[in-house]
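Shown next, in structure tokens, is the structure this report addresses.
Here the complex is missing a single protein chain, while all its other protein chains stay put.
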Amino acid sequence: MKRLAPFMLGWLMLLFGNPASADLTIEITKGSDEAIPIAVVPFGGQQLPEDIAQIVSDDLAHSGQFDPLSRSTLIASPTTSDEVRYRDWRAVDSNYLVVGQASQTDQGYRIQFELMDIYGERRMLGEAVNVSANQLRSGAHYISDKVYEAITGIRGAFSTRIAYVTAQGAADSRRFALHVADADGHNSQQILSSREPIMSPAWSPDGDKLAYVSFESGNSAIYIQNLATSQRVQVTSFPGINGAPTWSPDGRKLAMSLSKDGQPEIYVMDIGSRSFQRLTRNDSIDTEPSWAPDGDSLVFTSDRSGGPQLYRYSLGSGESQRLTFTGNYNSRGRYSPDGETLFMIHRGNSGFSVAKQNLDNDRLTILTDSQWDESPSVAPNGSMVIFATQQGNNGVLGVVSADGNASYRLPSAEGDVREPAWSPFMN
Amino acid sequence: MAKQERRVGYGLPVVLAVGLHVGILLLSVLRWPASEPEQTSSAIVQATLVSTETATDQAQRAKEAQARAAESQAQQEKAQEQEQQQAEQQRRAEEQARERREAEQQALQETRQQAEQEAQRRAERAEQQAAEREAQAEAERQRQAEKARQQAEAEKQRQAEEARRQAEAEKQRQAEEARRQAEAEKQRQAEEARRQAEAEKQRQAEEARKQAEAEKQRQAEAAARRAAEAAERASEQALASSIAGEEQAIANAKQAAQAANGFKNLVKRAVEQAWNIPPGATNQMRAVVSLELLPTGELVNASISQSSGNASFDRSVLQAVERAAPFREMRELPAAAQRQFREFNLDFNPEDVR
Partner (left out) sequence: MKFKPYAKSLAVAVSLAVMAGCSSSGGTQDGSMDGTTAGGQGQGGVTTGQGVSGGQASGSQVGAGQRAGIPDVRTIYFDYDKDTIRPEFESVLNEHAEYLRNHSNAQVVLQGHADERGTREYNLGLGERRAQSVERYLSVQGVSSSQVDVVSYGEERPAVQGHSEQAYAKNRRVVIAY
């Protein structure tokens, strides 16, 4: 016994001692659902007619990924990185900090901004941008883009634009109009006004033109209008429905739905030669085509199975394949820019909502809890979706983040708003 | 056209025509009786009258009378002819009207027949189309059923896999538990054996002591034995104290293990709550952070020891650690446990990114 005791002691020490080893690893497999807290401090220097920090703060909040601190909780007002005390910002639990200042120049203003990583205690980004006096909002959106990209690694979409249709007036004196505005709804311009309905605006890939449907000739017809020159061309005038125009990724073709054969079918028109290629051939309604980002296939809505579902048409094989099997109403499919997700309108228990389907595992997720949603359109960075919905009896536009975490309504004073379309990156 | 028939029939014209005929006949009949009374009046005046007429006058008058009669007859005949002609015309007109009506009706019937045929044809086509649609719907239903079946199959497999995994994990856990219990049991037994051995030794020591006292009279061997016993006793006491110290260490170590476990969970939870997984992160991304803490739980240093390859992801995990720190509960850890957490690693690998 006496000889065994030292062995036992050593064995116990090995079991419980371990004084100098760093082998312990804890596994972290999930994170928080909350948005990233960020503080955007009002910019100093020259007083500006626009509140740059507020625009940046709103942009970041709308993306669904950031939770900007409210102004009342901002405990200090630095305008440059030298003035920043990291400890202050740790105390209010903010991960990031944006500071800046403006000065006047001959051409307008020079805005300087810096992005700070609070917990890393370092400056991440610093830049100065020159804008003319009436481009202040653009400057703010530029800052939002840079901040967003620096933190998330994804290109910001705050400098893009949207198109939408408004309807005003009583039933027998209704006026319809097509507008283009900043992605946050500001700076709207009317580009078409009519007593007849306007539908389905679609941006060309270069952002210069809009295709849309107008009933001004007494029947639906498709037009292409150049935004800079306001010149436009009517590209179809077939009997029956001429609807749902969308541009191919190379900008040379327009997919559409034409019912001149008796029922709506998907056609592709070559814009240069005005030649038409018919893609579908059956008795059902085939409409709402939209191109995949690689240009090799289109998603479209068809009720050939009894109710509207989404199908993919492969341009190579000429075959159509059904994509949606959840629920009995899925329509208006739109691809994410990476082609891996399909956004759509899905009728569920609480009505018609924006939903997305992961094309790898076919899992469907409903993104909104409103019930009269229509016309989803994806931001060019794939992070947000704009759509039309109802607020009481008014048509309004909503935006929801692609992960469903955040949503907001666009402000509108122009009557019923519907049919939004998100522009490509405007460079 | 049907209404006109009812309204305007043959009745009135026929009545009028007949009436006209009758009227003419009456008129022609009435003339003869009218001329008779004139002749009888000339007979009364016969006595005094000397006729100045010559035979030729008479003959002429007779001829004129004949001519007049013939004229009137001719007129009558003409009237009759006209009458007949008009009647004929009317009959022909009516005939034509009837024919026209019949032709119209026929035409209408024809168009209706055509429309019916057209409708039939369309109905047939619609039926065909409906049948096609039905067939396609059926095919789709079957495809759906097939797909549903495949999905159900896949689901079943997934569930089976899950169940197997869980069972495996459970087994491992139980094995671990059993091992730990076995170890604890072994330790307890070892302790028990040691305690028993100790008691035994003590008894033996007592025995030896008693023997030594009994042996006190033998001075030389007793003294040598006493010296040997004293030396033994000294070594035994040293062993006993070292064992007692060991027991203390074992108890401390157990306590430390429990405290370490608790602290580990605390760190894990705090870091998870502080971690904002960036958008675009996938389940494949993985980063390891190695960190140093002071005994107070404050973060001395955190750095990426294994990068995920994605700058956003790396930054987010560092931020998570920095936000979760300091871990003040470190101070309450027993020294043995504290030692483990002065330097350790955090392995970030999200499992369910949406």
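The first chain written gets the first letter, and so on, giving A and B; residue counts start at 1 in each chain.
In the analysis below, a contact is a pair of C-beta atoms (placed from the backbone, for glycine too) under 8 Å apart; a residue touches a chain by one contact, two chains touch by 3 or more.
Given the structure is predicted, the values throughout are model-derived calculations rather than measurements.
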| item | value |
| --- | --- |
| Residue of A:115, A:244, A:323 or A:379 in touch with the missing chain, whole complex considered | A:244 |
| Which of A:172, A:250 or A:360 contacts the chain that the document leaves out | A:172 |
| Contacting the left-out chain in the complete assembly, out of A:282, A:365, A:390 or A:405 | A:390 |
| Contact with the hidden chain (one of B:73, B:96, B:111 or B:166) | B:111 |
| Residue among A:257, A:280 or A:341 that touches the chain left out of view | A:257 |
| Touch residues of chain A, complete complex, unshown partner | 171-172, 174, 195-197, 199-200, 215, 218-220, 240-241, 243-244, 257, 259, 262-264, 285, 287-288, 301, 303, 308, 329, 331-332, 345, 347, 351-352, 372, 374-375, 390, 393, 418-419 |
| Residues belonging to chain B that touch the chain removed from view | 3-4, 7-8, 12-13, 16, 86, 90, 93, 111-112, 115, 118-119, 122, 126 |
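Here is the rule we go by: only the chains that are shown with their structure count from here on.
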| item | value |
| --- | --- |
| For chain A paired with chain B, centre-to-centre distance based on mean C-alpha positions, whole Å | 24 |
| Chain A partner contacts - residues on chain B that touch it in the complex | 129, 132-133, 136-137, 140-141, 143-144, 147-148, 187, 190, 194, 197, 201, 235, 239, 242-243, 246, 249-250, 252-254, 256-257, 264, 267-268, 271-280, 288, 290, 310-312, 315-320, 322-323, 336, 339-341, 343-352, 354 |
| Residue ranges of chain A in contact with chain B within the complex | 1-2, 5, 8-9, 12-13, 15-22, 24-32, 34-36, 65, 93, 95, 117, 119-120, 151-154, 282-284, 304-306, 322, 325, 365, 383, 402-404 |
